[in-house]
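Shown here: the complex without one of its protein chains, the others still in place.
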Amino acid sequence: MSQEIFPPRIRRWLFTTNHKEVGILYLVTSLFFFIAAGLLALTMRTQLSVPNNNVLNEGLYNQFVTVHGLLMIFWVLSPFAFGFANYIIPLQIGARDLAFPRLNAMSYWFYLFSGVAIIMSFIFGAPDLGWTLYSPQTSFQFTPTIGLNVGAAALILITVSITMSSVNFLVTMFKMRAPGMKLRNMPVFPWAILVTIFMMLYAFPSFLAAVLLLYVDRSFGTFYFSSIQGGALLWDNVFWFFGHPEVYIVLFPAIGLIADVIPTFTRRPLYGSKYVIASMIAAAIISFIVWGHHMFVTGIGLTSTKLYTVTTIAVSLPFDVMVIAMIETLIKARIKLKAAALFALGAIALFVIGGITGVYLASVALDHALRGTYFVVAHFHYIMVGGSIMGLIAGLYYWFPKITGRMYNEAIARIHFVISFIGFNILYFPMFLLLDMPRRIQTYAPDTGWGSLNSLATLGGFIFGGAQILLFLNLFLSQRRGPPSGPNPWDGWTLEWSLPSPVPGHDFDTIPTIAEDGTYRFGNGSSYPNGSARLDDSKVGNGLAYSHLEGMSPWPIVMAFAAFLFFLGLSIGQPTSPTPVSYKPFWPLIADGSILGVISLYGYSRERFSVHEETRVESWPFREVPNVKLGIWTFLGAEVIFFGVLIGAYFFVRTNSATWPAVGELFSIRNGFAMTLVLLTSSLTAIMALASAKIGSRRGLIAGLLATFGLGASFLYIKATEWIELGTHGVFSVANGLPATSYFITTGTHGVHVVAGMCMTVYLLANTLKGRYTKGDHDAIEHFGLYWHFVDIVWVFLFPLFYLI
Amino acid sequence: MAVVSNTQVIFDNLYGIFTDLAIVVGVIVFALMGYLIIRYRATRSSSDPEDTPRLGRIPTSRGHGRNVLITVTLSTFLLAVLIITSFAAVDTLFPNNPPNATWCYGIAAYNQTQVAGQSCPRLDVTGHQFYWVFRYPNNHTDLNLFRVPANSTVVLDVTSADVFHDFGIIQFKIKTDAIQGRTNTIWFIPYKTGNYTIQCFELCGTGHVGMIATLDVMPVPDFQLWYTSAK
Partner (left out) sequence: MNTTYLYLLVFAILVGGTDIEFNLATLQATIPYGYYVSILLGLAGVKAILIAMFYQHLKYEPRSLSSWVIIGLVIASLLMSLSFIQLHGH
């Protein structure tokens, strides 16, 4: 693909793989979505300002309420934080870039296109049932508009983006730290991001599985969420299992950022930083067992609700430690109240209110009154806007000089803080007092007495929203004409401040080293400030020999666009009948997307794009493990949750159904047995292929790969026959609806994995024929095998689960 | 605040305990923060502390495990109080077996039940897009109007005919989800006659905003008269 069709300035942004540029793209895009979602919110506040108002009709109000929530949570909070993470983390840990720069660019483009999709959904009638997408209202019967399909597609795309990011960051942070940058030497911000991606890695696959089940239900008429045995409670479980860790996913980066901003502006090291980090890890672990508090009134029984009350109240303890540590840092400090510090301290104060009111909602007894009211809205906005957004704005002021090389106007920034802080409280505090008012209602009667508090909140909304104009104006004008900031305007201690502002394309001339006594050392062996991150200023910008730093790749954006087209085509079809669901996707777009996808995969894999792996790195506890292999195992960790949720959903509907077909009645045991043997044999041939590659036998390698491909094809052939046979015998009868649903979705997803594996064998075969892999360069064969055997292991469980019990 | 039902009393008491503690904790935290920020504000004459983190080296780690332990212990104590009081409240509000319903006592058809001290039948509530249906054991149904006698125990089985709703009686501070295929049971004792608001608390589609019903708590004789004549 010719990259020269675009002028260099545009090409740089479209094809960049540099972590700093990708970081800036993330920041700018997330701020754009922040404005969009904020305008939706202001429209809703206007509608609610007085009783019986009707400037925004109910249908549109419900769409706004839903898209506002989805946008803020998925397209603003996390990407905002990951803009910083992209730019700053490699600098703070002394890495050259992220482990997989092209994958990083791809994450961004998937994010952007998914955002385009969610906004496009307004064209088709956007999702209108709350960001929690409760079942069974999402089923085709109750929501026949295809806007929900488009919204679900957007969610699938952003989940893919986030999973790629998680793998990328985990490998980077475990494998690419500068020598001496032990985990315990990392600042708190990288730690917070590490804990965040840990949660992302395990929470988002659950969400992906949930949305996928929904998508298939809506497109192919399966019954997971439209049936009573699955339905509301199945969605609640898989959604909130993801949903609660997600709350901390959007919060932790801000906490980590605040924990780095505060020491800089108070001139004292963070009090008890190791306890803060330990608390984050504890909260992250507990976050996976508290989701039931979102289901207190679904009738899950006293045992469960009490259990979740205890775990949820317990999770406030680690946050206690974090807040207290930040406050203790102030003792005997020298506090400089710059804008970043004001926002950081303000965020802590607001977070404290959000946290305390969270304890109310952790109590099952109070939740029976507070569930679904404005008390909840107030609580989580104090966390997400007060804690996260205010914290991230602190980061914006803190790192703005580093990213742009210029200073913003401090006085305007302080005014921005004061107005924001006051506006925020006028906006959200009245909502605590509206603890009788249902959330997500378009209007209310005058005799409810909710009018005056709502008017007040709306006033606060406009103050808070208006204050952000100061932020954008200040930053926009300053990045053009602000005074130069110099490398370290705040006198901060973390590594990014040792570099010039803005940071040059290749970051460090030489990777710093952290000596035993904690001092940084640079290439010439001297310590800072005598030594410096720059060897020679004359080399600025003339591209040292780090291949990928100048590296641009057109394929990430093309591939993301292909996926976007594919899912759009799948989503904007014609519903032809509501019961049974019959649905015709828009094939032309699917075809375009598929063709483009194949082209970009081909281009991506053929492109010469070498990533320089430093040899002297801190990599505990993954010494000796190459980056790609660690990446694959990390990805497989996420896959475990994905299939775990699919199998869990099957268990759920099965144990919740009164009857289930007997063994051998619906699915032929003989078929399952045959498929198991075929797949096990393919694992043997795959490992033999690797063994051949290792001893340099090209013939053995080709035979092994061919056999693996052939066995995969045989597996799919038997599967296809079974599918056709089941399909023609009308398994989607009412009696067999759920057995068929769980079977088709689970084995179908597994089948897609088999197809992906077969595509890999084709790629490997082509390269083998060109003479690769048999000269000690057999890594790719091994990596393929790791994936293929995993797919085999999944089937080892699916065989008894679907055919034998 | 007027006392309108047993559930509202339980809620108000518990909410009071939470809020008292919240105010104490909040005031301490904010006072401390405010004091420290003012006390240790940078001035022209002040100089950086000795352990100021500087570019060029990892800052020395500080902080006592002891302080963390004290914080956690104190918080655990506070939180334990909240857990215990919450459990006491929820054991009353949502026991696995609700108490005997007594709303039917005094109505001729249920004399046997009353004499034996047994529970009256439960009343059925079904959420529909976008209205509530109330069904009595004599098969009388009402739309968006729910009559119960004052000062007697009412036990409700709540479910949904279509999507996910949530049945909430606003002034009684009680609610439960209405889910198709599941029955959630709640109970309450209304103390005061009058009209109260029942509203759906889960976004259930376009029309959700109007999914409002009236709870009419009647004097006992009036209710008995109405029930006997209702068909």
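Note that the chains take the letters A and B in the order they are written out, and that residue 1 is the start of every chain.
Methods note: a residue touches a chain if its C-beta (ideal position, glycine included) is under 8 Å from a C-beta of that chain, and two chains touch if they have at least 3 such contacts.
Nothing here was measured: the structure is a model prediction, and the numbers come from that model.
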Which displayed chains the unshown chain touches: A
From A:Q47, A:Q63, A:Q137 or A:S206, residue that would touch the chain that is not displayed: A:S206
Contacting the left-out chain in the complete assembly, out of A:I156, A:M173, A:L233 or A:A693: A:L233
Among A:V645, A:L726, A:A740 or A:I781, residue touching the chain not depicted: A:V645
Residues of subunit A in contact with the chain not shown: 201-202, 206, 233, 237-238, 241, 288-289, 292, 295, 300-304, 307, 621-625, 629-630, 633-634, 636-641, 644-645, 647-648, 651-652, 655-656, 663-664, 669, 673, 676-677, 680-681, 683-684, 686-688, 691, 785-786, 789-790, 792-793, 796-797, 799-800, 803-805
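Definition applied: only the chains that are shown with their structure count from here on.
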Of all residues in subunit B, those that touch subunit A in their complex: 10-11, 14-15, 18, 22, 25-26, 29-30, 32-33, 36-37, 40-42, 46-49, 51-65, 67-68, 71-72, 75-76, 79, 82-83, 86-87, 89-91, 93-96, 129, 162-164, 166, 168, 170-171, 173-177, 179-185, 197, 199-209
Residue ranges of subunit A touching subunit B (in the complex, touch as defined): 58-59, 62, 65, 128-130, 134-137, 142-143, 185, 228-229, 231-233, 263-264, 266-275, 297-299, 301-302, 305-306, 309-310, 313-314, 316-317, 320-321, 323-325, 327-328, 330-337, 345, 348-349, 352-353, 356-357, 359-360, 363-366, 368-369, 371-373, 436, 438-443, 448, 488, 491-494, 497-498, 514, 517-520, 527-529
